[in-house]
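A single protein chain has been removed from this complex, and every other one stays in its place.
Order of writing sets the labels: A and B. Residues in every chain begin at 1.
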Amino acid sequence: MSYLIEGESGDWDVVIGLEVHAQITSQAKLFSGSATAFGAGPNTQVSLVDAAMPGMLPVINEYCVEQAVKTGLGLKAQINRHSVFERKNYFYADLPQGYQISQFAEPIVGEGIVVLDMPDGTTREIGIERLHMEQDAGKSMHDQDPKRSFIDLNRSGVALMEIVSKPDLRSPEEAGMYVRKLRSILRYLGTCDGNMEEGSMRADVNVSVRPAGSGELRTRTETKNVNSVRFIMQVIEHESARQVQAYESDEEIVQETRLFDAARGETRSMRSKEFAHDYRYFPDPDLLPVVLSEDEVEAIRASLPELPDDIKQRFIDTMGLTAYDAGVLVADKETANYFEQVAKGHDAKIAANWVTGNLFGALNKAGRSIADSPVTADALSELLDLMADDTISGRIAKDVFEEMFETGRGAKQIVEDKGLEQITDTGAIEAAVDAVVTDNPDQVADFRGGNEKAIGWFVGQVMKATEGKANPKLVNELLRKKLAK
Amino acid sequence: MSLDKDTVRKIAFLARIRVPEDALEPLAGELSNILGWVEQLSEVDTDGVEPMTSVADLSWPRRQDVVNDGGDAHAVLANATEPEAAPGGEAKGGFFTVPKVVE
Partner (left out) sequence: MSELNKKTIAEAARGLEDGDFTSEELTRACLDAMEAARDINAFITETPDIALARAGESDARRAAGNATGPLDGIPIAVKDLFCTEGVLTTAGSHILDGFTPPYESTVTQNLRDAGAVMLGKTNLDEFAMGSANITSYYGPVKNPWTADSGDKQGKDLVPGGSSGGSAAAVAALIAPGALGTDTGGSIRQPASFTGIVGMKPTYGRCSRWGIVAFASSLDQAGPLTRTVEDAALLLGGMAGHDAKDSTSAPMDLPDFTAGLKDGIRGLKVGIPKEYTMDGMPAEIEALWAQGRDWLTGQGAQCVEVSLPHTQYALPTYYIVAPAEASSNLARYDGVRYGLRVPGDSLDDMYEATRGEGFGEEVRRRVLIGTYVLSAGYYDAYYIKAQKLRTLIARDFQNAFADVDVLLTPTAPSAAFVIGEKMDDPVAMYLNDIFTVPASLAGLPAISVPAGLDGDGLPLGLHLIAKPFDEATLFRAAFALEDAAGFDAKPGVGPGGGS
């Protein structure tokens, strides 16, 4: 998938690396016992530790560490059994301690891989540089008062994983696919809910450009806190175009932090934060190194669920699905579960078509997610049963499905109530066939004159006459017999 | 190591401590003096020595993932300068406030 920016001087490649901050799913914060729930009143989920009162000390939430290790294993990454929390020192209104406890020189997870499922069915590996744990900052609100900013520390101390990719991404689309895939893996693992609207996932986007085909790495900019896939792609589009234009006007690109203005769809420099950055990392003397035994890591490994890449392979190998369909079906955990339930006892390909076709179409149109689909996996399964045993035809099934989606009623019930069972009685079908043949001598002549394709028209007419209930196979047979005469 | 005035000004900003202009020069002298004195450490060969992180030779204590703290915005805000009640009133929490930040 090549993404080239056409400049006046020639084509340019874009080089992208993402630092994704994912909130670890946990009840309590990383270093205190206060709650992490979304949407509470300001400063109501703040302990004295989170507010950095004098003499307060952090104690590590062991579940958060396990979640980070689990994520590392899910990214097929190296687990560092000795890791160290350090202090990242800087002053900001929403950072009560004056430092963020993070990991720096010794993160808990090292190099790993995320596999992207490309639209052509191939895959592409994106390198993970590292994953480290850190605490989130609070939230500043700048629009509540003319002279003051308001600070809510509810998020202060919430556990985050920062997942740093290698600069392996080459287009906005790839970056989007990477974030979606990463989110999918985290959700399969249950280590992050991936809810970008509530801030559970956000990304710092590193972008640089270079003349197409050159291997150099030029100065990159970092756009902070981008909170949707669409915005991440916009940042890359805007920022790479801006950089190309700058280079072609003989301007320098400076390494800097930028901010995404969603309303304008562009990035701008955050000069206020730029001055004299020096984080002065050093190991936090209030905490001891996190040391994990091999047994602990193996116990976490043993608890890993089956992950999308493995499930996809299984769908291809044992169900005969195409790589593309399999990729679509495993993209999120709910879909994969839904599909597996529907596929049980049915032709997997037919089940896949129903899920990716009719179901996805209806959900899309209704703006709903599979989790709150009006047609449950069991209900769809029942519908496929009715098709499999020839109770209804595929055409009728589509109508039944629509009604199921609208009313939430079961397939059998709808079919019974509306008398939609297929007509398999040869006599009834024969009568309809005779009528059509008799009423349309011109078309009969056309067919008999050698236009084989006209059979489709006759089938349509018979189906219309039987309100779609006639068994299409029988209709075909009878028509051919009658028309041959 | 001898610190000049500009370096002291820079460090003072990193530490967010205002130092009056006329105090920079004498402070540079004092700090240089202290740094000069601690630099005697450079005469010790420390190749292959692990830097100490803690004298406490313990395994890391672990907190269970249980909510047992927080929930008292009043206590958290009690010592704050100019706190602001939440829109629904103090019972719903409140904010710390700082001079307006322009991002």
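Just so it is clear, contacts are C-beta pairs under 8 Å (C-beta built on N, C-alpha and C of every residue); 3 or more make two chains touch, one makes a residue touch a chain.
As the structure is a computational prediction, the values presented were derived from the model and not from experiment.
For the chain left out of this panel, the touching residue among A:51, A:163 or A:370 is A:51.
Checked against the hidden chain, the listed residues A:22, A:35 or A:60 yield one contact partner: A:60. Considering the whole complex, the residue from A:121, A:265 or A:285 that touches the absent chain is A:285.
Only one residue from A:29, A:87, A:155 or A:469 touches the chain missing from this view: A:87. Residues of subunit A in touch with the missing chain: 48, 51-60, 87, 89, 91-93, 96-99, 149, 151, 278, 280-282, 285-288.
Interface with the hidden chain, as seen from subunit B, comprises residues 3, 7-8, 11-19, 27, 30-31, 33-35, 37-42, 44, 46, 49-58, 60-61, 63, 75-81, 96, 98-101.
Convention: only the chains that are shown with their structure count from here on.
Here the spacing of subunit A and subunit B, counted between their Cα centres, is 39 Å. Residue ranges on subunit A touching subunit B, taken from their complex, read 26-28, 31-35, 40-51, 59-65, 84, 91, 93, 140-142, 144-153, 259, 270, 272-273, 275-276, 278, 280, 283, 285, 287-291. Contacts from subunit B toward subunit A in the complex involve residues 10, 13-14, 16, 53-54, 56, 58-73, 75-77, 82, 84, 86, 88, 92-103.
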